[in-house]
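Step one of this worksheet: look at the structure below.
For this view, one protein chain was removed and the others were kept in their places.
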Amino acid sequence: MALETPTRARKRERPGSKNTAGLDLDELRKLWLKPLWLVLSDAFTDEPRTQIVPHIWKWSDVRPRILEAGRRISAEEAERRVLMYLNPGLNGAPGATQTLFSGVQLIMPGEIAPTHRHVPSALRVVIEGNGAYTTVSGEKTLMRPGDFVTTPNWAWHDHGNETDEPMMWLDGLDMPFVLALNAMFYEELGDGYDIQPVTRELDDSQTRYNRGFRPHRDAFAGNYSPILNYRYAEVRETLALMERAGDALSEEEGVMLDYINPLTGGPTLPTIDAHAQLIRPGEHTRAVRDTASRLYFVLDGRGASIIGGQRLEWEKGDTFCAPTWAWREHRVASSDAPAVLFSFDDAPIQKPFSFYRRQALLEGDGHQSSL
Amino acid sequence: MALETPTRARKRERPGSKNTAGLDLDELRKLWLKPLWLVLSDAFTDEPRTQIVPHIWKWSDVRPRILEAGRRISAEEAERRVLMYLNPGLNGAPGATQTLFSGVQLIMPGEIAPTHRHVPSALRVVIEGNGAYTTVSGEKTLMRPGDFVTTPNWAWHDHGNETDEPMMWLDGLDMPFVLALNAMFYEELGDGYDIQPVTRELDDSQTRYNRGFRPHRDAFAGNYSPILNYRYAEVRETLALMERAGDALSEEEGVMLDYINPLTGGPTLPTIDAHAQLIRPGEHTRAVRDTASRLYFVLDGRGASIIGGQRLEWEKGDTFCAPTWAWREHRVASSDAPAVLFSFDDAPIQKPFSFYRRQALLEGDGHQSSL
Amino acid sequence: MALETPTRARKRERPGSKNTAGLDLDELRKLWLKPLWLVLSDAFTDEPRTQIVPHIWKWSDVRPRILEAGRRISAEEAERRVLMYLNPGLNGAPGATQTLFSGVQLIMPGEIAPTHRHVPSALRVVIEGNGAYTTVSGEKTLMRPGDFVTTPNWAWHDHGNETDEPMMWLDGLDMPFVLALNAMFYEELGDGYDIQPVTRELDDSQTRYNRGFRPHRDAFAGNYSPILNYRYAEVRETLALMERAGDALSEEEGVMLDYINPLTGGPTLPTIDAHAQLIRPGEHTRAVRDTASRLYFVLDGRGASIIGGQRLEWEKGDTFCAPTWAWREHRVASSDAPAVLFSFDDAPIQKPFSFYRRQALLEGDGHQSSL
Partner (left out) sequence: MALETPTRARKRERPGSKNTAGLDLDELRKLWLKPLWLVLSDAFTDEPRTQIVPHIWKWSDVRPRILEAGRRISAEEAERRVLMYLNPGLNGAPGATQTLFSGVQLIMPGEIAPTHRHVPSALRVVIEGNGAYTTVSGEKTLMRPGDFVTTPNWAWHDHGNETDEPMMWLDGLDMPFVLALNAMFYEELGDGYDIQPVTRELDDSQTRYNRGFRPHRDAFAGNYSPILNYRYAEVRETLALMERAGDALSEEEGVMLDYINPLTGGPTLPTIDAHAQLIRPGEHTRAVRDTASRLYFVLDGRGASIIGGQRLEWEKGDTFCAPTWAWREHRVASSDAPAVLFSFDDAPIQKPFSFYRRQALLEGDGHQSSL
């Protein structure tokens, strides 16, 4: 599907963008007209340009701040007690990349977030805490560390924590993309404090859809996965099998799986593709780049990545981002345990329009530099 | 997708098929010409006609005969030690319906069936025995009672029994359909005695594909399910959840699930749709008919069905068939345990061409007669 | 999509089908059981077997007989005044191949065939006559020589001849396939003599759908082409352009186009793919075979084909058939004008199930023998 060849270099000097040709630009401006040639070389660039820069949000920095926020502001006051992860290239605008929002959310014991829905799709990956719940479309799930929980476009959802420890999870949403398309809708249930009834058993969707079955004459018609919670314990078992099997190893990505919608084989959310990958001790993956932007979350272990030439050291709980078309490679030291990275990207936004391109670094030893 | 309305009755008397119009039929016959009007009313019937009749193959009849065959002929001599289930309407031609083949296969301890492949797709459901294996495309599975094992079109496969008890399973194939299209190919591995190597772990495909994951950049491109074995234990758990949930109950089919391909949500084999349904004590399902032909296999329990007006009493191990457009309904007595029926049908052959129609019996109490 | 490699030869002698193993076959027969091994080598053949044989129906034979039928039997008496083209391998059963019906239909001046519909899809290609009509789903078209007219599954249709010359066309239907699946439904409008109203202009569907447009928020939802009539004049222009362009030439098929559904790019009818191909003077196409069965109708010119080793000489108006997996090649003498062959095949029935295979003859000069 994707072009894997590099583009050829342009030979001709692009015309300067300074030639106003003696036109009365002020008059044109009043008519909302402007010569294209003044901006042409800024817009039609040989390769993608992006404001997004590689960045890492260290869990050791984030954890005390979100817990402090938990002490200082109630869930009701905050509506959503989230610290956003801002990309340094975006001048303070929400967004970890140009299309993806990320942040850390805290639910303290006894708190609830009332039922609401919105056009942006959301995913959660549990960082700390054990047993707080998310309810989506009448199904409740108890969330364990590493679990991946989906909340599709326009699905009623709410959260709560009936345990006695704080629950912290990573949020991932396509909110910047929805805003860029001017397509936001948002709604609260009832008077804004209502909670939807739980109408399904725990693990209903897992049992119903994720064993190779679906109900006969099933009415489910969403373009997202019917599975509410993908358990991390199963991710680890499958990555372990794939590692033993050897046949799924990729020079570029280690041992990697995609989370899928079992009714289509495609991504769990229509705008976001999610993955888990295991990097083995001593492994240094070949550099690869594509036109997607993405976030990584460290589920287990520690290591380092080079993203667009910039070295990021990471350990469990950290989150980091990789911009469009930036080379990225990962390394785990031989003396360390295997690392597991969760990641999510916006490739599904690009693929329907044939924008998506991917390239492996074939020169040298396939690395930007030694790690 | 399907038309659910009955067709209107035709008002005009169809012209007789006797009017040869004084044409010289012998001369026409020599030129391989024939008036259509002589056969028109036999071909263009208001509703489907079929040679297939409802029939039940009782396990109490079949079991001693297949075991006797096990004593009298070696696996090597027989190549496939199968007793075919013949539909009484087909004059001895292979086929349990016009498109579906069924039969019982026996593998004695120590026997093997060498590796081969063919255009017909096959499914197996284990009747008796525990732990004999099927290997398909390098993956081996140990088969337990009630397990549903797929063998797709043109996939190398072989069987063996390394246990000390006989293994008997139900075979289901689309062989009559393949033959009707003149599309058969068949091949044996090597010199016909060869066995393919096992290249994957036990439960590789279950672990890899059936938990909401698939390998990243997966090369699997079949139009069939990548899952080799759908475990009966999981079928029972899902049927139990669906029964408790209540929302999946259907007047017509009890609690019913479809086996699916987790990469498409569609049937596990492109020509055959497979299902499991639980009929609760005291339940008498509403009569329904469709243009598919199908076989039922009794996984558990006992009860009775009326198929096209004919009552069939069944118990565990029995197999019975239902022709095209025959009303079918099921009953389990209140004093009995729940019954579980496995079934497979040829609806996927009809649906791409918009041939498939389905109708529920709305008159009276929805039953053909009391059971 | 299709496998293009030949299958490997099987090495092992298939076990004899004579070994009854001392089983009581009569007793088994009463239980509708039969050993598979008695029929195994007849069913699981290395390559397809077919009853269908290559055959040509010469227009010089057919034309006087259908005109005689026109004198001897009224349209009302005949209901459909058609002489079927029977394949000599089918023992008189309707069918030009195992899945496809063909024949010649005659409508005399002033005659009509009242409105009816049926599950089989039909196509017509005009042989002689000019201006008789077919009405399908409220749209009427005036038929010219070589025009290709579709009549989809369950669409109301009727025919009439308001000109003063006989209209003769080739019929093609998937009727044998529908009957093999036991999926026939048939219905007449009203009391069987009714004619549906014409609710659309002449060439409505051509104008509406076949210029790269469709109505906004169009409700058309059929799985067949919305185009009623594909004009032969346009076929000739496109074949001429393709011939001049050179880039569309195929060693195996000359200059060939497919008739398509402009809403999907797929075949005009879900079960039948239709084509027109131009064979240039002096061209001798490379032999090819596939698992589809097909009929050819000579739109223009004369030449010869070798089908499964059998030479058939043809000229305008003739119809001939090619069985599954039979090599086929065509030749037009240098001294002749270009020939144009219309053909239709059942490949769409095989492709959804991955049954379809195709192979070009690569040995020697790509020909079965000299023509």
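As written, the chains take the letters A, B and C, and residue 1 is the first residue of each chain.
As a working rule, contacts are C-beta pairs under 8 Å (C-beta built on N, C-alpha and C of every residue); 3 or more make two chains touch, one makes a residue touch a chain.
All values reported here derive from a predicted model rather than from experimental measurement.
**Q** What shown chains come into contact with the chain that's not displayed?
**A** Hidden chain, whole complex, touched shown chains: A, C.
**Q** Just to verify: which one of A:21, A:219 or A:362 makes contact with the chain not shown?
**A** Touches the omitted chain: A:21.
**Q** Among C:200, C:328 or C:351, choose the residue that contacts the chain missing from this document, as touch is defined above.
**A** The single option touching the absent chain is C:200.
**Q** Of C:277, C:291, C:354 or C:368, which residue touches the hidden chain?
**A** C:277
**Q** Across the whole complex, list the residues on chain A that are touched by the chain not included here.
**A** Output for chain A: 7-8, 10-15, 19, 21-23, 28-29, 31-37, 39-40, 43-50, 52, 55, 57, 61-62, 65, 68-69, 72-73, 76-88, 92, 94, 98-99, 103, 118-119, 153-154, 174-175, 178-188, 190-193, 223, 270-271, 291, 293, 323-325, 346, 349-350, 352-357.
**Q** Give me the chain C residues in contact with the hidden chain, please.
**A** 199-201, 204, 207-208, 210-218, 225, 227, 230, 234-235, 237-238, 241-242, 244-245, 247-248, 250, 253, 256-260, 262-265, 268, 275, 277
Throughout what follows, only the chains that are shown with their structure count from here on.
**Q** Degrees of rotation, nearest 5, to put the Cα trace of chain A on chain B?
**A** With C-alpha atoms aligned, the rotation comes to 180 degrees.
**Q** At what distance in angstrom does the C-alpha mean of chain C lie from that of chain B?
**A** 30
**Q** Please work out the Cα centroid separation of chain A and chain B, and write it as a whole number of Å.
**A** Centre-to-centre distance between chain A and chain B: 43 Å.
**Q** Give, as an integer number of Å, the spacing between the C-alpha centres of chain C and chain A.
**A** Distance between chain centres, rounded to whole Å: 52 Å.
**Q** Multi-chain contacts in chain A: which residues touch at least two other chains?
**A** Within chain A, no residue touches at least two other chains.
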